[in-house]
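A single protein chain has been removed from this complex, and every other one stays in its place.
Up next, chain A:
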Amino acid sequence: MRTKAPFFFLAPYLFLFALFWAWPILYSFYLSFLNTRVYPWHLEPAVNWGRLLQDPFFWVALKNTLFILAVQVPLMLALALLLALALNSALLRLKGFYRFAFFAPVVVGAVAYSAVFRLLFNTEFGAVNALLRALGHPGYDWLYTPGPAMAVIVLALTWRWTGYNAIILLAGLQSIPRELYEAASLDGAGPWHQFWHVTLPGLRPVLVFALVLSIIGTLQLFTEPFLITGGGPGNATMTLGVYLYQQGFRSFNFGYASAIAYTVALLAAGFSFLQMRLWRER
């Protein structure tokens, strides 16, 4: 059947898509080779990429981002997996309560929970230090010491995103055919054996999905460090996202900010590719 209908159905979407997504992807690549600190902007291929290599702030931001990636993402996904298994278990009652408790952060905005976490980790009056002191520990100057400040970011992210990932993993668990467990059971496989040989392989695509999403999200981390710690103290919680914001929208150096953006994209592509390779079905 020949009809022009699909063209009309797609046209409004494709127009905006081309304008706000397709063209920008190409344009920011081009921008990263422009010197945008002088007007008119002009092509100066090494200016941003060369600066990136020697910019100590960029390297600190990269190091911090990779640290969060290496620590927070595995912690969160392991917790999410345990949670999904528990919520999928026939042994658990009151599932509605547990689901609400762990899934509720999914609807909480970054600004709102950043405000709450700032208050909870207040040095003098915060609930966390109050609890620590009650237990005989002097507490920390959370937001103003490098290590603890990073810990607050990691905890905040874990609070916000564990349930989100557990939702995805739970859907994955529920999509594993029940017959596979029955067959394994008939073959005499215990729960541990079933977990390794039925559950984990069955979850693989969903785990890779969650992992790739988390990696892309973490590489672009902005709101939490921006609002909870301001990237500080010093630059202890400065992330690529916060640095890009500073370069792009405080200094308005669009060329340099684009180079940072493309670094994030390259990292994301690299990590995603690695995941696909590592987890590929054998």
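Note that a residue touches a chain if its C-beta (ideal position, glycine included) is under 8 Å from a C-beta of that chain, and two chains touch if they have at least 3 such contacts; residues count from 1.
Everything that follows uses one rule, which is that contacts and distances are computed from a predicted model.
Asks: I want to check something: the complex is missing a chain, and I'd like its UniProt protein name from "Nickel import system ATP-binding protein NikD", "ABC transporter permease", "3-oxoacid CoA-transferase subunit A" or "Monovalent cation/H+ antiporter subunit A".
Replies: The missing chain's protein name, per its UniProt entry, is "ABC transporter permease".
Asks: For the chain not shown, which residue from A:Val38, A:Leu53 or A:Val107 touches it across the whole complex?
Replies: Among A:Val38, A:Leu53 or A:Val107, only A:Val107 touches the chain that is not shown.
Asks: Going by the contact rule already stated, which one of A:Leu52, A:Leu75, A:Ala151 or A:Val212 would touch the omitted chain in the full complex?
Replies: Checking the options A:Leu52, A:Leu75, A:Ala151 or A:Val212, the one contacting the hidden chain is A:Val212.
Asks: For chain A, enumerate the residues touching the unshown chain of the complex.
Replies: Considering the whole complex, chain A reaches the absent chain at 3, 5-10, 12-14, 16-17, 19-25, 27-28, 31, 86, 89, 91-94, 97-120, 122, 124-125, 127, 130-131, 133-134, 159, 163-164, 167-168, 171-172, 175, 205-206, 209-210, 212, 216, 219-220, 222-223, 227, 230, 241, 244-245, 248-249, 254, 257-258, 260-262, 264-265, 268-269, 272.
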